[in-house]
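Only one protein chain is missing; all other protein chains are in place.
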Amino acid sequence: MPILVIRNIRKSFGQTVALDGVDLSLKKGEVHALIGENGAGKSTLMNLLSGVIQPDSGIMELGGKAYKPANTTDARRNRIALIHQELSLAPHLTVAQNIMMGVETSRFGWLDRKALFRRAGKVLENFDHPDIRPEKTVGSLSTAAQQVVEICRAIAARAEIILMDEPTSSLQRDDVQHLFRLIRKLSADGVSIIYISHFLEEIRDVADRYTVLRDGRTVASGKIAEVTDDLLISQMVGRPVDMLFPPRKPPAEPARNLVEVRDLSAPPVLKNASFELKAGEILGIAGLIGAGRSEMVKAIFGLERSEFGKLSFAGNPLSPGRSTPTDRIRQGFGYLSEDRKREGLALDLSIADNITMTGYSSCSKFGWLNLRRQRGQSEELIKGLGIRAQTPTQPVMTLSGGNQQKAAIARLIHQKADVLLLDEPTRGIDIGSRSKIYEIIAELASSGKAILMISSYLPELFGMCDRLAVMRRGRLSPIRPISDWTPELVMQVAIEGEDPLSL
Amino acid sequence: MKKLGILSFILFVVFAIGCSTPKTGAKKFTIAVIPKGTTHPFWKSVNAGAVKAAADAKAQGVDIDLIWKGPLREDDREQQIQVVEGFVSQGVSGIVLAPLDSKALVRPVEEAKKAGIPTAIIDSALESDQITSFAATDNKKGGNMAAERLGQLLGGKGKVIMLRYLEGSASTTDREEGFLEVMKSKFPGVELISIDQYAGATRDTAKRASENLLQRFGDQVNGVFASNESASTGMLLALQDINRAGKVTFVGFDATPQFLDAMKNGQMQGIVVQSPFAIGELGVKAMIDTLLGKPVEKRIDTGVMMITPDNMNSPEAQKLLNPPV
Partner (left out) sequence: MSIEPTEKLTPMDGSAIAKWLTIIAPFLGLIFVIATFAILTGAPGKYLSPFNIRIVLSQTVIVAISAIGMTLIIVSGGIDLSVGSTIGLSGVVTALGINAGYDPTIAVMAGICMGGVVGFVNGAVITTLRVVPFIATLGMLGIARGVAKWIANQEPVNVAPTWINDLVVTFPNPPWLLLAPGVWIAILLAIVMAIVFRNTIFGRRAFAIGSNEAAARACGISTDKLRIWIYTISGLFFGLSGVMQMSRLRQGDPTVAAGTELDVIAAVVIGGGSLNGGQGTVLGAMIGALIMAFLRNGCQQMGWANYVQEIIIGSIIIIAVAFDRLQSRRA
């Protein structure tokens, strides 16, 4: 008798379909692994279950009754607790206060501190973790200990279902083992756990059953002991590479090395990356989120302090550590942020301003903008990239996600960058804009630009790139021509860290 | 769009300026009284005096419409200037003003005169010959009296603190100078250990300033003079807080029930009392006389008296302490 049943759940955000028919059943006391590629819909599903968002259609049943959480409090009341990828603790409060948050003990409205500490202590007893004292402030604890506090909070709320979204992403190996012991103990006590992770070895270690999501759909489900890793991987990535991608000619050999990067590191995330980037090529960087791919391009672009390494452009050595984006832009680098809203575009400002922001010099004299020229240049790019906008002066905010992204790319073109560092260029974008962006990128490459493209979407890497490398836990694998890779191999390197080709 | 906005704005202003002229011609007199602030009890008494003057005039058949309005932010000269200017453009018959500054208010007062509106000054002086009269306490005399009293009580020796009120306030500066003048000439044995600290605009700032002073000079202080109501209150509160009230000879300025209690308890040995009521009454009366074309004295003394624990119940003192409101 499953405790939680999910049937045919759908959810879309605007034009983006996040979930498109998800089924899942969770038994009492089991650890259920939820796996899938980045963007398959796992986090969306967790947000639905914990009441952060509501489904468009479909059924959720909890203990045989319909379950429709209106908000997170509602979910808590139904004994469902979510443990986020990023911890959601109050660092200035004590362990006890964090554990008992929302279920504070009180006497006639007065906080009963003694009972609070006593009950928090009791919950903590479950996990032999003597260094976590109820009166300590959470900020002083290690990440692993904080994770324990977070789990204790779920227990204190008497959760019967705990959702864990990549709980090991910030943990060291020992702590991972510790966490697994906790999970087994919880499961033995009858608590059901949905466990999201990319790491197959973790899943094998801790989970009983699994469900694979792909493109917002459930594609497979079963007992973990009955499948091989290879089967799981092919279920995760197994979709045909569609016709989205423009034909590409590999760059004429011998292409010159435009950029060379040696032993670049930007602690704590990026540990080591070496590669060279040729004019006219598209180099793909695959890997899991948080593996250090964005940190790598930021370090190159001068947005993140890099500690070691060499960097050269067209044979001239550049100082990697202390340079600013201003320097890099002057040297011919262009950067497209993975986070359009926070780092990419000034949303209140006009399209024209956003496009010309890095290259004002081409439409100004002595600090005075030639508005007509700025407008003309913007209009040209708007037309060239097929940005659907009425006028260059309308705020970027009013564009759809895909068109915003095109505007961000237009900026790199306007800036006349020779090296384009593109971080997730098609994230959260509808199919139409996506194929247009592929077309633009291919065109830029054939005009001799060097392009580095980070993506979590394997088909696009395979459809676009000439060469590919995989980042795993801060280390970049050797680069190989795309023909040497298969999606399964990429996943294997990203997840397991072993490069079968180098064996 | 923006250009259009600016353009239409300028057009609007020009149009507004071009299309109308001010109209005056009231049969009765409208007199605006502008105090320095509106929340001090002192100014409430001035108001009562002003109302009485208006009522007296009415009894004699002159209809007076009295408007009472202080600066939006008390003790802010700019704000008081704006109030004066507002009344000028409103076209009142006359203005009775207690200027926050002897110079800063000169321009608006002279502009008022140019617009045909006379101004009578009360309480603090204004350095202008364009005013009709000046009705105020003789502040210097008040300061002299305070020094006499304090010097006598201390027997001509000891250490004395003087707490000033606010930078640039003419009336209190006169008191302070009057105090220092007599102290230095008549009681050379008295050591003035602090004469440059300001109490600030409110009781709160005054109390803090007093606390800091007392903290610094601790037990050496024998006598204290504070030059207005809020400074005296702040000093009294500070003395009470550290249990020194009654152990220090304290002469203050202005009257509040709190000071009278303090005198009964021996915590204050004297207060110099002016007559805010008379200031309001005589100031407004001078303006009414000016408007009626009667001759008006240029300088009107509204009286000042040293009230001590001994004479505080005398009819003379009571008249000042409990003015007929």
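We call the chains A and B, going by the order they appear; numbering starts again at 1 in every chain.
Quick note on the criterion: a residue touches a chain if its C-beta (ideal position, glycine included) is under 8 Å from a C-beta of that chain, and two chains touch if they have at least 3 such contacts.
Just so you know, these numbers come straight off a predicted model, no measurement behind them.
Of the candidate positions B:Asp76, B:Glu181 or B:Asp301, contact with the hidden chain is made by B:Asp76. When you scan A:Ile289, A:Ala314 or A:Leu489 for touch with the missing chain, the hit is A:Ile289. Check A:Glu150, A:Asp353 or A:Asp466 against the missing chain and you find that the one touching it is A:Asp353. Taking the complete complex into account, B:Ala104 is the one of B:Ala48, B:Ala104, B:Leu180 or B:Met306 that touches the chain left out. Considering B:Thr38, B:Ser194 or B:Gln258, the position touching the chain not shown turns out to be B:Thr38 (whole complex). Panel shows chain B; residues 1-2, 5-6, 9-10, 13-14, 16-23, 38, 67, 69-73, 75-78, 81-83, 85-91, 101, 103-104, 106-107, 111, 114-115, 166-168, 196, 198 of it touch the chain omitted from the view.
Residues of chain A that touch the chain left out of view are 13-16, 18, 38-44, 166, 289, 301, 303, 324-326, 328-330, 335, 337, 342-349, 353, 357-358, 360, 364, 367-369, 371, 390, 394-395, 397-398, 400-402, 411, 427-430, 456.
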